[in-house]
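This report refers to the structure that appears directly beneath it.
The other protein chains are all here in position, but one chain of the complex has been omitted.
Read from first to last, the chains carry the letters A and B; within each, the first residue is number 1.
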Amino acid sequence: MRRWLPWLALFVISVGALSIAAFGARDIPTAQDRVTKISQTVKCPVCAGEAVAGSNAPASVEIRRQIAEQVQQGQTDDQIRSYYSAKYGDEILLTPSASGINILVWVLPVVALALAIAVLVIVFRRWSIDPTAHATDDDRELVKAALESDAIENDPHGEGDSR
Amino acid sequence: MNLALGRAGVTLGLAAAVLGVITVSYGLVRRRPELVRLSRWYAVLIFLGGLLAFIAMERALITRDFTLKFVADNGSSTTPAIYNFATLWGALEGSIILWATILGGYCVAVVLKFRKRLSDPLVGWAMITMFIVAAFFFWMMVGIANPFQAFSPPPGFDGPGPNPLLQNHVLMAFHPPMLYLGYVGFTVPFAFAIAALITGRVGEGWLLATRRWTLIAWGFLTAGVILGAWWSYEVLGWGGYWAWDPVENASILPWLTATAFLHSVLVQERRGMLRVWNISLLCATFALTILGTFITRSGVIESVHAFTTAGIGVALISFFAVIVLATVGLIGWRGDRLRSPGRIDSPFSREGAFLANNVLFAAFAFVILLGTLFPLFVEAINGDRVSVGVPYFNRMTMPLALTLLFLMAVAPVLPWRKASAELLRHRLLWPAWIGVGAMVVSVAIGARGFATVLAFGLGGFAAGSAGRQLVIATRRQGLRGLVGRANGGMIVHIGVVMIAVAFAASSSYVRQAEFTLTEGQSAQFAGHTLIYVGQDVKLESAKIVHQVLVTIDGTGPWAPSLNKFANGKQTIGTPSVRSTLTGDVALSVIDISPEEGGTVTIRVTVQPLIIWLWIGGGVMAIGTVLAVFPGRRRKPTDPVSSPSAMESKVPAEPKQSTGSSL
Partner (left out) sequence: MTEAELDSLNDRTGGRHFARNSAIIVGVILAVLVGVLATRGISKPISSQIVGQAAPDFTGTTLDGTTFSLGAHRGEWVVVNFFATWCTPCRLENPQIEQFVASHVGDPVKVVSIAFSDDASSIRSYWEKEKNSWPIITADTGSIALDFGVTKVPESYIVAPSGMVIAGFFGGVTASGLDQVINENGGMSIASSGA
């Protein structure tokens, strides 16, 4: 039990630190921070795939100005985003909505990962049915031969057994 | 003259590649080794062809030879010399010249390295594969992407020069060549993998022959990606170094599968397992470089990096289809030989960790590929247009990245075959303290956000684990403990941790604001004081530079500017960045009002820990160089893992090297 003590301490401290990180008091985002955050999710309509936050095209500068105005007026993040998607179509939002066919882009990765983990679990279970390897006499001969000589014939490039 | 030289070079390269394929395959099928050995001359001729084209085009660019259409479209008499040199790869046709020349260089390097076994069918088929790839790229230069087209310039003609964004920074000369050295470098192990599948020699031979090549190509690709991020950050000016842009994603996809491959081969070398994984990962890496080329050059996905010409998309996607068909077909055919009778004994072992590693990297690549191509799929299905951008990628890749950090911490201390709780508890204690310490310190100085602080903790954990390995190795071998694949790998891990921590901090805690200031006015933002002190105008050969002078916290003055280019293009801004070890303050000019003594509008971006991205990149480069050197020599019969539960009459060997370096 003693040996687990330091680990217990580590666990408690991490939980504490992470709780403060998650729920602790933080600086209230200023209006400017809100503008930055929203403009990171709106696409610049005249650039090739950049966000409004990261583009100096006149359209982006203008959209940032408009967002700042709307933040000043007290609109919420979602209201501002829907204003733009209503005007220019869903394409202007950099995060695809979670409706219709767009659900696929959110769900597929999770499904793929879950599938992969499931396959791994099944494979490991099958493998662990017989975990101990039994050495046969052939195996012992093989080990003896390998320990005695370093070179194997018919294998000039040291590739070993192909199979 | 340049035209003739260039065309001759391209034709030479194509002819040599095609003849090489025919000759060597004939020699292999008919068992005529002397024909197979001719591959060395074909390789030299391919390289010469590419080199000729390269020299011809560079000469034309540097001397501003406007009788070539490529120079007329991309060169200019006002562009400084180094940018004219780098313009070769700033436009599509020229970039293919670079690709083909580098490929020729790799062909020559391979025939040099394997000169003693050129008639070995493994090497023969590998050369054929490389010649086929070379033939494709030279064919593109003869046809659809011909850089050597004639043009009759009217008197007094001057070209428009490269895109202003490509003339702003010297990294333009380094980032693309590094990237190409990486992309093209993966052709070599891919060729050997194909050769192994064709000849049926799918054991460890081809792997051992090419593992250093893969590492070197990976190193170049890593350097290329990081230089690209640095360049983007320096030029664009609002703190953007990674935008999950489709072309950026295209460069990271092969990097991910190659990284998984580099780790997974350790399992194949040690225990002959995961062969299907390894060959699939490697072929996927090469296929992804071609897919990436397609995304960059076809224009089907909009990107700031994309450049295209008619017909090239079709050619590239067809080549991709051929590669995929050949690879899947060969693996399906040889599948039975690839299976190994060995099993992974326990998921809590190094093999298990590497298998999990493969799965995570594959998932990572899948998420990025899905996000990048999703708009195309949606449009194909119902015609809607959607965008998938930074918020999606950050959110979906973050859990995978955090898990990978955790794995990076635990895997180096895991022994082969089976780990015990006691072993892990003992080895991971100090790294765990470092991780928790990192979290406590960051929370104490004010960091918030669950995922970000967790990233700091896991980063500390992983760095501690890597450090522990290095300490053990240097204690045992002195400075030689820093050299070799495992030790170099630990240094690379430390670099990765630096980058991960910097990425987490700079994306979570970025702050931006715009200020309109009159001369002498100051602004306070995010703990910094900015004072606008004046303006300056500089005249350069290609542009007029209007600088806005601003001091940051008393240092400076820093000079972000607006550049008006001589050939009437739009004004481009150049940012100015103050970097310190704790963070960066980036300034860019939005507007300068034209009246005397008027206001200026500047944009400020404050991001912590940015410089650690570049330091981490440097550490990764150093680690890769160290990893390429041979490490401690060991005999194949040295025992390497703790004995498993085995009934055996062979006396147990004294315990050696429990779970440390290779």
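By our rule, a residue touches a chain if its C-beta (ideal position, glycine included) is under 8 Å from a C-beta of that chain, and two chains touch if they have at least 3 such contacts.
Given the structure is predicted, the values throughout are model-derived calculations rather than measurements.
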Absent-chain contact - pick from B:Leu338, B:Leu482, B:Ile531 or B:Ala627: B:Leu338
Given B:Glu302, B:Asp384 or B:Glu519, the one touching the chain that is not displayed: B:Glu302
Selected from B:Val314, B:Ala421, B:Val537 or B:Leu581 as touching the chain missing from the view: B:Val314
Of B:Glu379, B:Asp536 or B:Asp553, the one touching the omitted chain in the full complex: B:Glu379
Residues belonging to chain A that touch the chain removed from view: 43, 45-48, 58-59, 61-63, 65-66, 88-89, 91-92, 123, 126, 163
For chain B, the residues touching the chain missing from this view: 276, 294, 298-302, 308, 313-314, 317-318, 320-321, 324-325, 328-329, 331-336, 338-339, 341, 373, 376-377, 379-380, 385, 564, 568-571, 594
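The criterion applied here is as follows: only the chains that are shown with their structure count from here on.
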Chain A and chain B, separation of their C-alpha mean positions in angstrom: 19
Chain B residues touching chain A - in the complex, by the definition given at the top: 117, 120, 200-205, 208-209, 236-240, 243, 245-246, 301-304, 306, 337, 343-347, 352, 355-356, 359, 362-363, 366-367, 370-371, 374, 378, 381-382, 384-392, 396, 422, 425, 429, 432-433, 435-436, 439-440, 442-443, 447-450, 452-454, 457, 510-514, 573, 588, 590, 603, 635-637, 644-650
Of all residues in chain A, those that touch chain B in their complex: 3-4, 6-7, 10, 13-14, 17-18, 20-22, 24, 26, 32-33, 36, 40-41, 43, 47-51, 53-56, 61, 64, 89-97, 101-102, 104-106, 108-109, 112-113, 116-117, 120, 124, 127-128, 131-135, 140, 143, 146-147, 150, 157-163
